[in-house]
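Sharing a structure here in structure tokens format.
Removed: one protein chain of the complex. Kept in place: all other protein chains.
Letters A, B and C mark the chains in the order given here, with residues in each chain numbered from 1 onward.
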Amino acid sequence: MAYVSVQTDDFDLNAEVACIRAGNQDIGAVVSFIGTVRDIDGSLRSMTLEHYPGMTEQELERIANEAEKRWPLIGCRIIHRFGTLKPADNIVLVITASRHRSAAFEAADFLMDFLKSNAPFWKKETTAGKEQWVEAKAADEQALERWNS
Amino acid sequence: MAYVSVQTDDFDLNAEVACIRAGNQDIGAVVSFIGTVRDIDGSLRSMTLEHYPGMTEQELERIANEAEKRWPLIGCRIIHRFGTLKPADNIVLVITASRHRSAAFEAADFLMDFLKSNAPFWKKETTAGKEQWVEAKAADEQALERWNS
Amino acid sequence: MIVKYFSWIRENIGQAEETLSLPDTVKTVADLLDYLSKSSEGHAAALDVRGLVRVAVNQIHVQHDHALSADDEIAIFPPVTGG
Partner (left out) sequence: MIVKYFSWIRENIGQAEETLSLPDTVKTVADLLDYLSKSSEGHAAALDVRGLVRVAVNQIHVQHDHALSADDEIAIFPPVTGG
């Protein structure tokens, strides 16, 4: 049921939401999360995402299946881009659909937490003078722990 | 900063997300919630939303301002429709944008909980034989209490 | 004082709005609900279960012990069901 895509192309939010809603009149709630390339101080030129082809798709499907086990989802879509992106470009899209809002909200939140700590992507930032790999945040590991209680 | 609209017209998700992102390169996360007219067993013909003009707008603004006080949001939009809608039509859209995902997720969740229990809207369902006002759910009152702790 | 009704409370009462001059004994929202309940069978039916009656004064939610002023805009409605 879940749809997963790892791609260089951008995605279209309206089209993806339409896909998840198509033919499902029992959907009452659709939650979308878009993660974007952030440029806090105007110095970022580009961001390059490397990934592990094969494992990435498998890992995203595993995460989506886990969400579908935990919540009564009617639909679940994950699209993650790789390659070189510009400031404000889209990186990732997660959409969940369910009868009631709490399942859609919680599942989308869960998907992003698991994706952040498990999907094999690595970001490298290019600023005026240099290239630098983004460091993993302790906050992301902590966010994961919420879902074990 | 928050944008609030109460309208009969449908909304366009892409256009609304574009509005919130325009000119903000420090956004890293955009969460959208769409509430739709649900038809579980195929019997629903239409749903009519009545509201309290004047108070509705004021209440939605109050709720948005409260969210902006609690989380570091870069943008916040609430659009709620009224009038007669068909199964699978859009009812409500909430969008939040922030630097990090937790603020956007929590604020959107909070906005929907407060809107559900405070915005003066009332739904009436029309099925084959009859019209019936939708009853408020105890679960919605309980959802509110989460935010007081 | 203007009193507005919404949803099934409006339908039971049979009008969306009425303008009232209240006796001095009506000091709070609870007093107003008691007073209105006596004005017709429709009012009584609509306001019968006080636990289902929500009130806004000047477009702000209030409790039933809220004190009223002569020029308030009152709205009486069941629990909201938007979103």
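Going forward, contacts are C-beta pairs under 8 Å (C-beta built on N, C-alpha and C of every residue); 3 or more make two chains touch, one makes a residue touch a chain.
Computed from a predicted model, the values in this text were never measured in an experiment.
Novice: From the touch rule at the top of the page, work out which displayed chains the omitted chain touches.
Specialist: Listed by label, the shown chains it touches are A.
Novice: Among A:65, A:102 or A:117, choose the residue that contacts the chain missing from this document, as touch is defined above.
Specialist: A:117
Novice: If the hidden chain were put back, which residues of chain A would touch it?
Specialist: Counting only chain A, the missing chain is touched by 35, 49-52, 54-55, 58-59, 80, 91-92, 112, 115-124, 133-136.
Rule of thumb we're sticking to: only the chains that are shown with their structure count from here on.
Novice: Would you mind checking which chain's mean C-alpha position lies nearest the centre of all protein C-alpha atoms?
Specialist: Of all chains shown, the one whose C-alpha centroid lies nearest the global centroid is B.
Novice: Calculate how many whole Å lie between the centre of chain A and the centre of chain B, each centre taken as the average of the chain's C-alpha atoms.
Specialist: Taking the mean C-alpha position of each chain, the two centres sit 23 Å apart.
Novice: Taking the mean of the CA coordinates per chain, how far is chain A from chain C in Å?
Specialist: 48
Novice: Can you list the residues of chain A that touch 2 or more other chains?
Specialist: 101
Novice: Mark out which residues of chain C touch at least two other chains, giving numbers and ranges.
Specialist: Only 83 qualify.
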